[in-house]
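Left out: one protein chain. Kept in place: all the others.
Then we have chain A:
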Amino acid sequence: MTEVFSSNCEAVLQRTVGATAAESGSQAGDLEELYQISDTCRFIQSKHFKKVALQFPDELLVDAVAVSAAIEKETRVKVYILGDTSYGSCCVDEVAAEHVGADCIVHYGRSCLSPSRRLPLMYVFGKRPIDVQKCVDTFRELYPDTESHVVVLYDVTYSHAIDAFRKLLSASYPKTVFSVLKADHFDGQEQIHGLVAGDANSDCMDDTVVHKFGREFCLAEGKSVEDYSMFYVGREGLTLANFMMTWNRCAFCSFDPETSTGRNESININKALMKRYYAIERAKDANVVGILVGTLGVANYLSIIEQLKESIRKAGKKSYMFAMGKINVAKLANFLEIDVYVLVACPENSLLDSSEFYRPVVTPFEMEVACNKHREWSGEYVTDFRDLLPGGSSHVDFPEPDESANEEDITDVSLITGALRASCLRPTDGSSGSSSLVIRNQTLTVANTNTAASFLAGRSWQGLEPKLGETPVEKALEGRRGIAIAYEEEGTDSRDCLI
């Protein structure tokens, strides 16, 4: 029976992680340089941290031992390595760090720069090789007009080379703007280290500064982001896709440092947007929504979940919350009742190509569009859920109940199946709100059927067999307290031997 609940240990050991070891700096000499060990130590010592959590993505785990040893030797603090992160490795896993009671985190590798809430944080991006001269050449080739308005964006792992790039270009391209990395943190800017120091945009007016996804750049006066084209340094991937969705009116070009080639992107961006529109229509059709928790680190994730629950309820749909770690097809297909999932995660991980999934997975923004009648699909796209919260740049209030009551009369036809869209249960009604106590309609001979119950009855597997009457009844006992790594009664010594 034990195997039913957890996969057996051998399988775990034999499981291979799809990581590429290509980028680890295996030479000991490189470690110091690549992982900025001295910087890290300075950071730790200046704040007198006692326990430090090092978070490595899967592909850098090979170097974890060496790095932690080096840091431990230098600073004599307790160092923990956070390996397998439950969600995307680009986000800071604060919950895991709190499990060991760490008081600061050092995050290695690619990052989405999503703001986190609790712990002081240092980013070590690592330095991927890049041929700056090639990059400059590509830039000149793609933008022959030296007066063109361009914003330069880049993957964080190339941030080390951007200064050199800027020096080579800024003279000949006066209208080109370089973005700087700048994450915000709950406790203020000083808690985050590893970002480009110095305020490069100090000479800008406040209203022309664009601050998104931990990047900041300032635009020329009288210009909006739409007037600029974007130049991205880095491999195509989630980061670029995220930028392209957000600034979908801008023309994008990219330079891939691995192959040292540049190309024009943005041909398929409209198609991608239209596909998301389809997802919205699916979300509108849905009656039961599953909220997937895809992050525990990004600030305000709890508020957006609350807001989603509220808007889903107001739209007359049911919602369930799921926390299932990394998402895969099989996990989601286990819940046939759910019509659509909404994934709350960092901007880069929110955009999920859901064509392989049994049910579509949408972003919080798309769910909002589907539920909130005041929000309309206009081509604007928000990947960062924090913008949807009250006070966020794209927050739209939900229509008042009485106001929407009039609109409710207009029946809606599903654009996918062509059937009438269920105008749904109106739970706010009060009088008919609870279905538990209603006067039974005498003319009705058949009892009211509960759709959820009938669905359950129709399932071939309804959970573990309860074996009613076969198992003896036992008195409930108080169980262990705490988390699995260290139950409270086990004491501290046992934990030490575990680690």
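Here, a residue touches a chain if its C-beta (ideal position, glycine included) is under 8 Å from a C-beta of that chain, and two chains touch if they have at least 3 such contacts; residues count from 1.
We take it that contacts and distances are computed from a predicted model.
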{"item": "Per UniProt, the name of the complex member that is left out, chosen from \"serine--tRNA ligase\", \"ER membrane protein complex subunit 1\", \"116 kDa U5 small nuclear ribonucleoprotein component\" or \"EF-hand domain-containing protein\"", "value": "\"116 kDa U5 small nuclear ribonucleoprotein component\""}
{"item": "Given A:69, A:209, A:302 or A:329, the one touching the chain that is not displayed", "value": "A:329"}
{"item": "Where the missing chain touches chain A, by residue", "value": "4, 7, 268, 271-278, 281, 328-336, 355-356, 358, 376-379, 409-411, 413, 415-420, 422, 443-445, 449, 459-461, 464"}
